[in-house]
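Structure record follows, encoded as structure tokens.
All protein chains of the complex are present and in place, except for one that has been dropped.
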Amino acid sequence: MNSFGRHFRFTTFGESHGVAIGVVIDGIPAGVPIDIALIQAELDKRKPGQSDYTTQRKESDTVQILSGVWQGVSTGSPLAMMIPNEDAHSQDYEQMAKVYRPSHADFTYETKYGIRDYRGGGRSSARETACRVAVGAIAKVMLEHHGIEVYAWVQQVGSIASKCSNEELDFSRIEETPIRCPDIPVALEMMAEIDKVREAGDTVGGIVSFMAKGVPVGLGSPIYGKLQADIGAAMLGINAVKGFQYGSGFESVELRGSELNDMFINTDGRTHTRTNNSGGIQGGISNGEDIYGKVAFKPVATIMQSQNTVDSTGNSTVLVAKGRHDACVLPRAVPIVSAMLAVVLIDHLLLNKLSKWQ
Amino acid sequence: MNSFGRHFRFTTFGESHGVAIGVVIDGIPAGVPIDIALIQAELDKRKPGQSDYTTQRKESDTVQILSGVWQGVSTGSPLAMMIPNEDAHSQDYEQMAKVYRPSHADFTYETKYGIRDYRGGGRSSARETACRVAVGAIAKVMLEHHGIEVYAWVQQVGSIASKCSNEELDFSRIEETPIRCPDIPVALEMMAEIDKVREAGDTVGGIVSFMAKGVPVGLGSPIYGKLQADIGAAMLGINAVKGFQYGSGFESVELRGSELNDMFINTDGRTHTRTNNSGGIQGGISNGEDIYGKVAFKPVATIMQSQNTVDSTGNSTVLVAKGRHDACVLPRAVPIVSAMLAVVLIDHLLLNKLSKWQ
Amino acid sequence: MNSFGRHFRFTTFGESHGVAIGVVIDGIPAGVPIDIALIQAELDKRKPGQSDYTTQRKESDTVQILSGVWQGVSTGSPLAMMIPNEDAHSQDYEQMAKVYRPSHADFTYETKYGIRDYRGGGRSSARETACRVAVGAIAKVMLEHHGIEVYAWVQQVGSIASKCSNEELDFSRIEETPIRCPDIPVALEMMAEIDKVREAGDTVGGIVSFMAKGVPVGLGSPIYGKLQADIGAAMLGINAVKGFQYGSGFESVELRGSELNDMFINTDGRTHTRTNNSGGIQGGISNGEDIYGKVAFKPVATIMQSQNTVDSTGNSTVLVAKGRHDACVLPRAVPIVSAMLAVVLIDHLLLNKLSKWQ
Partner (left out) sequence: MNSFGRHFRFTTFGESHGVAIGVVIDGIPAGVPIDIALIQAELDKRKPGQSDYTTQRKESDTVQILSGVWQGVSTGSPLAMMIPNEDAHSQDYEQMAKVYRPSHADFTYETKYGIRDYRGGGRSSARETACRVAVGAIAKVMLEHHGIEVYAWVQQVGSIASKCSNEELDFSRIEETPIRCPDIPVALEMMAEIDKVREAGDTVGGIVSFMAKGVPVGLGSPIYGKLQADIGAAMLGINAVKGFQYGSGFESVELRGSELNDMFINTDGRTHTRTNNSGGIQGGISNGEDIYGKVAFKPVATIMQSQNTVDSTGNSTVLVAKGRHDACVLPRAVPIVSAMLAVVLIDHLLLNKLSKWQ
């Protein structure tokens, strides 16, 4: 189950410390402009070591295109990309060979498969998400061509949250701080919080918000390809994600129908809704309003404190993490969230061409 | 996109006021005991008119098995079930032919498809979920055979929420009240709240919680078939669902890694976790602990108050709902949530047989 | 694996003597005109008892539409159809409960599934192909709208074969005889041959040829959705089919490249090929020329002679068939072959809309 998407469908491969990670996109139409510099730029937003607020591991994450591009555009054939893994100190991970790290995938992978590539978490490493970012970069170019823009930003780190509504935020400021929260005063608070957490050898979670603007009416395929279900599955497949909501989400619970319903109005010759509690989706299909929602990330499991655990023979042991790890992955999760949103939207944009006969 | 599942895969068909709704299950192994009375019993938990707390529309929702069963067990061939629609007063819906009901799917379906079966919401009606309940009934029998039990219950209605932890709840009491909240004093409060909302001609949302006990280690298929992503997609495809979380969910955000990590321990010769903030899933794969989470439902869109809207020609109009509708769908959503949880689990239980070679 | 197709995808259900057989089409665009009389007319070409040259069993095969059609056109929702089974004399089949009919699926189904609905062959009965014919009727309407016509006809029965080239045949004469061979003198010979075979209590096979005219350039999806591979799989899934070829097929083997290559020419401002040994497909993609090929059917396995076999306990026994069966299924296979050709073509016609970006 290493593929994602319905028509625009990609398959990823690779482990954290293997030869390479990579991805094959099938179902990409011919003629899409492919600019490797754009793809690399998106990858650079996810890569480790980009600021003081991410892990100081240095990995260049340099992407290569292996196939499917000719004279600067896609050919309709599979577009394969590869990111070679640099020479990693696999011996650093020898202790991981036998010990189950708490709240990591070591125990479940080993039980399920009977074998586990323990180097850096193997296949379960978040390094795989670089492939999603690379695919997302292509999807974003396609969406922009249709006037669709996707955004993601850090809404909350621990208990530090922006109180701004989506309308109050200036998305052009997302990249202004390494934390990727466009509410700059709050971003500064978040940075201080992360500093504090890191010093304590601990980790902290948060919320990444997302928005898509300019989405036409009609994307989404009822009943089991509803747009929110596909976006939700996309987000829930990202490492460390524990919750997802769209539109008014969990806040809907305490409101009455009379408060929450989005009244239709007609302006500029087009049917709109006066409010947008629906989050741009009704009956599983986009209604032309902004699509927005939230993704909850738990604090990463690797902490710089000793933890009690067991080894693969069932004996109790104490784990002390080595290396340099993120105290907060939220800033690096931003390009992953926007990438996954983009791939779901482009998939449904293509599929929607087949909804009507003639 | 009217199919759900990977190997155990079902496809539904039918509109609210068409000839029938139905479902075809493909990938069901041969030899599963099929008891139509059990299936009907689950459907009766979802059907309208079952108590004062659901719509008073009367639909018997009688299921028929069309194929795939022989001598009381499945044959490995497609198992088709059909629920005929009873003679509906379609003329009641003529006004819906041209008017877009706020926060319903009328506008999006009509724009996407250029045509819309407006009778009772057509394909977008929650009536389709009866098919999921019927499939879930079969999945539950299969799970029970493996010692897996699935539960769902109403956790919250509007602002009335049970404060009990999952461990404190007695699931045998779920069916004790029509509201399906096993915390009986809170259930009584919820009933009063729904009465109040109904009298106001309004509607109210809430939270359905779910739990699966006895799940073996190993279910779930990284990277894009993670157990939480498949469960999440299953829940987000249910009408009126706006949010999903599992394990510590959105609450994870404000906790530190050191607080949230689930320490491994070895008891009874088996590796466990001391806490279960992971919600029984690590790296997308079940770890043997209880799987649990929450599903947020918005208040249903049909309210007994006049609402401003537009018609299909763009003119403003006022909608006044007719007929008898649910003031709160949460009690009827309970069997749908448990059904969808069951189908995801049985699908992955089957797939997991293919994880190891020999 | 009871579904066929990629985007235009249908799932069939039902056994020969169960409650009903049926089919659900998913991925049909909205707005396709659906005329149940046209569907029934195609089914009537497949049904038993239509002439002296098919089995004299009487089954009316009356199709009902259950969903997905509104005001005479498809709605984009699943289009379900059902053909109820009439009251069959299942007791006629009691002897089949324990005896494996030679060259039938009794032994393999029972071994694979551990249980077998033996009434009339259960799921393995060719009765299921009625569903394909019903779907094909809809696909043909869609194709005709694009100027694509599909044909199938009986080319050979036993050793009686039409010597006409495809160009010499007048397809409007296919339905002129019950045998569905447009070469009328040969059709008469075939009828005499079938009479002779039936009198001997035996059965005879043959070849059904097919052709599609007016197919645009571009249908087919390399590498693993090549048009010939999808058509081939469609044909090889029909009961009693043992071989498939397209274009020059097996005859290519003895020719040289210099004899077989189709030279390109330009006429009427369009690129054509002077010959069409490619059968209208190059590199897995239609090239605008006629698509044609042949499907080999073995004689049906049920013969009116006693046969040695074993029962499910391994004991030798003698089988004597009862009832009335086809001495030659070729005439009834014609609408199945054209239906399967049509569904493959419409599937790829839809998919081809996604090949180019802008």
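We just call them A, B and C in the order they show up, numbering each chain from 1.
By our rule, contacts are C-beta pairs under 8 Å (C-beta built on N, C-alpha and C of every residue); 3 or more make two chains touch, one makes a residue touch a chain.
Just so we're clear, the structure is a prediction, and the values are computed from it rather than from any experiment.
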(message) One chain is left out of this view; which of C:H17, C:R123 or C:K140 touches it in the full complex?
(response) C:R123
(message) One chain is left out of this view; which of A:R116, A:K242 or A:K294 touches it in the full complex?
(response) A:R116
(message) One chain is left out of this view; which of C:P48, C:G76, C:G232 or C:P335 touches it in the full complex?
(response) C:G232
(request) Pick out which of C:G120, C:G136, C:G205 or C:P331 touches the chain that's been left out of the picture. (result) C:G205
(request) Just the residue numbers, please: which parts of chain A touch the chain that's not shown? (result) 1-3, 11-15, 18-22, 24, 26, 30-31, 64-68, 70-71, 73, 75-80, 82, 109, 112-117, 122-123
(request) Go through chain C and note every residue touching the omitted chain. (result) 1-4, 6, 12, 100, 102-105, 107-109, 111-114, 123-124, 128, 156, 158-159, 197, 200, 202-207, 217-218, 220-226, 228-230, 232-234, 236-237, 241-250, 252-258, 260-266, 269, 271, 273, 277-279, 282-287, 296-303, 305, 307-310, 314-316, 352, 355-356
(request) Name every residue on chain B in touch with the hidden partner chain. (result) 7, 27, 29-32, 74, 76-77, 142, 145, 222, 350, 353-358
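Definition applied: only the chains that are shown with their structure count from here on.
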(request) On C-alpha atoms only, rotate chain A onto chain C and read off the angle in steps of 5 degrees. (result) 180
(message) As a quick test, compute the distance in whole Å between the mean CA positions of chain B and chain C.
(response) 39
(message) Quick check: how many Å separate the C-alpha centres of chain A and chain C?
(response) 46
(request) Starting from the mean Cα coordinates of chain A and chain B, work out the distance between those two points in Å. (result) 26
(request) Hunt down the residues of chain B that sit against at least two other chains at once, touch-wise. (result) 1-3, 12, 112-114, 123
